[in-house]
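Missing here: one protein chain of the complex. Every other protein chain is in place.
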Amino acid sequence: MKIAAFLTRRRVAGRRIHWTDIVAYGYLAVGVVVMFGPVLWLVLSSFKTPAGLLEFPPSLLPMAQVEVTVPGQPQPLPLFRTTLPDGQVRDLVQLRRVGIVAQMADPKDPTQTFRVPIDKREPVRAFAMATGNYTEPLARFDFLRFLWNSIFVTVVATAITLLINSMAAYALSIYEFPGKGFAILTVIGTLMIPITIILVPVYLVVTELRLVNSLWAVILPGAATPTGVFLLRQYMLTLPRDLIEAARMDKASEWQIYWRIVMPLTMPALAVLAIFSVMWRWNEFLWPLAVLTKTESYTLQIGLNAFQGELQTQWHYLLAMTVMTLLPIALVFVFLQRFIATGIGNTGMK
Amino acid sequence: MKMIAKALLLALALAAGVCPALAQTSLRMTWYSDGNEGEVMADLLKRFESKNADIKVVLDQVPVNETLPVQLASGQGPDMARVGDMGGLARYMLDLRPYLKNAAYWEANYAPFLAWMRVPGDTSSIPGFMTQLTLTGPFVNKTLFEQAGIAMPDSKATWQEWAKATKEVAAKTGAAFPIAFDRSGHRFFALAISQGATVFNAAGEPAVVDEGFKRAAQLIAEWHKSGIMSKELWGSVAGSAYRGANEEFKNAQAVMYMSGSWQIGQFDKTVGDAFDWVAVPTPCGPANCSGMPGGAALVGIKATRHPAEVARVLDYLASEEIVAEFYARSLFVPGHLGLAAKGVDYKTASPQAKAALKVFSDEVSKLDPLAYRLQGYTSNRIVFNAVISRLGQAVTGEATLDEAYGRITQDIAQQIAERNKK
Partner (left out) sequence: MSGRRDGVSTDAAQNGPAGTVPAAAIVARPLGALIALPLRLLDAPMRALQRTIGERRMPYVFLAPNAAFFGVFVFLPIAINLWFSVTGGPALFLSERPYVGAGQYGYLFECGSFLDPNSCREDHFWRGVANTAKFTLFQVVAMVAFSLITAVVLNMKIRARGFFRAVYFFPVLLSPVVVALIWKWILQRDGLLNAAITSLGGQKILFFVDPGWAMFWAVLVSVWAHMGFYTLILLAGLQAIPADLYEAAEMDATPRWRVFRRITLPMLWPNMVVVIVLALIKGVQTFDEVFVLTGGGPGTATLMVVQYIYETAFSNQVQNFGLAAAASCVLGVVLFGLTLAQLAASRRRAT
């Protein structure tokens, strides 16, 4: 009773519990499962063996069949829980299988053998992480190189984006000048063009600029994001004009007003754009695949996806490497989650 | 930022300027892998480099890449590439003949496949060699047959006999797929050719829809209706996308899986001792019992600046000893006549895999000349894609078979017309 009273006291905090509160917490609980569950499932699956991945029903944790070393046998043998004809259930190792009959033996006394139909035995399994899914591809590929390329692309591209987008947003929000309307219209117009549909022309441009196979081919085409200009401009519109006028009185140049006054005030919006830019660049796949053909210039997304052949996909590697590319994103998330949530609310999207 | 780009370019240029001082040519090879063949190739290249200090080959391992043709068209491609669409990319390939020490060796061992890598009218160029010859053909889960107590049809059995048997087995054992059939034009034409499809008209132009073709298409449609085939493969995706049933077969959910020789390595590794799987000869139709050949080739690219060095690398890799090791370690059917006659010694393979490789190697002699011709036809993928895309729609009920036939003919004609616009 005391405990119950204590719980209610804490939870209501001076307020009656309304049924909507209960529904709300229920919704949030389901939300945690639905939002995090799939990613957790991916991580768990990435530690399963190829055979483990195929199982139905799938086991929650990565499992593998137990193998036992038996005297007189060169290799460890798989262990099965076997139902013998007399109804007795025993853990036996399988010596060999011919068709639908298996020859089984007692692991402690291998001379004692049994002939068992294969549907009368179930593999004995134990928790086992297939870490090879990670270590094998990482040993084969120059992971650090890919990582460095990805970081380079992400950081440089984000820096360029922030600079040129904020300059453009500054011009479009603080000044009145002929052609402004047209400029805004083009920004909003291009907001909606997915790069997929102009892939070939952009490729031609990049070829003409002799940028193929350089990381700049990945960095430059997406640097001037219309989304960024739009976002920053909306935010800058809310900035106080008198500050700018005061600075002009003090003989500050336009450039100084831009980077000494407007930029710092726009920090929340810049940070949100930075987060989005990092996310876009880190996750980019199709475009880098088209312009980067040499191993030393691969980004993580390309380098770690070499397991998709024409006819087969090596799922166990693919899942593990997907988790690898997710890790940095998860780190960003853990460190910045609070900031992300508040930042977007403040970007003048309202 | 442009300045940084320029500085970078300058640095690259300097680096490039230093390289010739070391008198080493660096070549790039673009390579995709279905299994372990990338590792094997990396090994072989290391060996090549140890014997040829003046050439360095960088192996660029990529996911299979639909933008490769664009890269090749723009002249940005690698020096060598592994390609599946040999006919479609033939116009970008380098003729190695002038640089080869012994062109006669290539002629003698690769002749029928070289034709697949040539543009129409070209009868002499040597663009590369086959990293693998693939043959379509079915795998059967023998254990399921034994559990059901049903005898497997013999090597002369027809498709219909197999369909009947596998349906019974699936019913008794609870397997979900009596026949799983790759969603692929290659596999479909194995069936169609056995049903008497002639594919080309007298002028050598594709005239795909004929009586034999319709027989095959109807079989596919009927099998879907009667539950012998599941819509999960042919019906599940749009367009010409490939779908296989590797997972289903490895999971003992498919009684018969019509796929091809490239699966052997993977089945050997993953199925393990879970059940007995065997390759069986392609079932027969009224016309013949032919499968379809196919494969991937390692070719030189015309845009290379080092054709002589490319030829040296490929000459080494295509030499009998080296290519034999490559086939043996990756468990591929040899695309090399000499080795095909001698037989490749697959040391790493289990008895099951060896038996399957034997079945597929023996299938080569049963191939109908039409199968070779279709594989060698430059625009074969136009035909495959149109057929698979439209029959896929028919299977899901979006179109009738007759509508699909009409669309197939139209699609092929339109694409060939597009290709010929100059």
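Labels for the chains are A and B, by order of writing; each one numbers its residues from 1.
As a working rule, a residue touches a chain if its C-beta (ideal position, glycine included) is under 8 Å from a C-beta of that chain, and two chains touch if they have at least 3 such contacts.
Computed from a prediction, not measured in an experiment: that's the story for all the values here.
Colleague: If you put the missing chain back into the full complex, which of the shown chains would it touch?
Modeller: When the full complex is considered, the omitted chain touches A, B.
Colleague: One chain is left out of this view; which of A:Leu61, A:Val98, A:Ala126 or A:Leu286 touches it in the full complex?
Modeller: Selected residue, touching the omitted chain: A:Leu286.
Colleague: Can you say which of B:Glu66, B:Glu205 or B:Glu222 touches the chain missing from this structure?
Modeller: Residue touching the absent chain, from the options given: B:Glu66.
Colleague: Which subunit B residues touch the hidden chain?
Modeller: 66-67, 69-70, 73-74, 85, 88, 176, 230-232, 235-241, 243, 247-248, 251, 379-382, 385, 389, 392-393, 395-399, 403, 407, 410, 414-416, 418-422
Colleague: Contacts of subunit A with the missing chain: which residues?
Modeller: Subunit A touches the chain not shown through residues 15, 18, 20-21, 24-25, 27-28, 31-32, 34-36, 38-39, 41-42, 45, 54-58, 159, 162-165, 167-168, 170-172, 174-175, 177, 180, 183, 186, 188-194, 196-202, 204-205, 220-224, 226, 229, 238-242, 253-256, 258-259, 263-265, 267-268, 270-271, 274-275, 279, 282-283, 285-286, 301, 318-319, 322, 325-326, 329, 332-333, 335-346, 349-350.
We take it that only the chains that are shown with their structure count from here on.
Colleague: Starting from the mean Cα coordinates of subunit A and subunit B, work out the distance between those two points in Å.
Modeller: The answer is 33 Å.
Colleague: Which positions of subunit B touch subunit A when the two form their complex?
Modeller: Against subunit A, the touching part of subunit B is residues 1, 5, 8-9, 12, 28, 30, 32-35, 38-39, 58-65, 67, 70-71, 74-78, 84, 142-143, 146-147, 242, 244, 246-247, 250-251, 260, 262-263, 266, 269-270, 272-274, 276, 296.
Colleague: Using the touch rule from the top, collect the residues of subunit A that touch subunit B in their complex.
Modeller: That would be residues 50-51, 54, 56, 78, 94, 97, 99-100, 118-119, 140-141, 160, 200, 203-204, 207, 210-214, 216, 220, 289-290, 293-296, 302, 305-312, 314-315 of subunit A.
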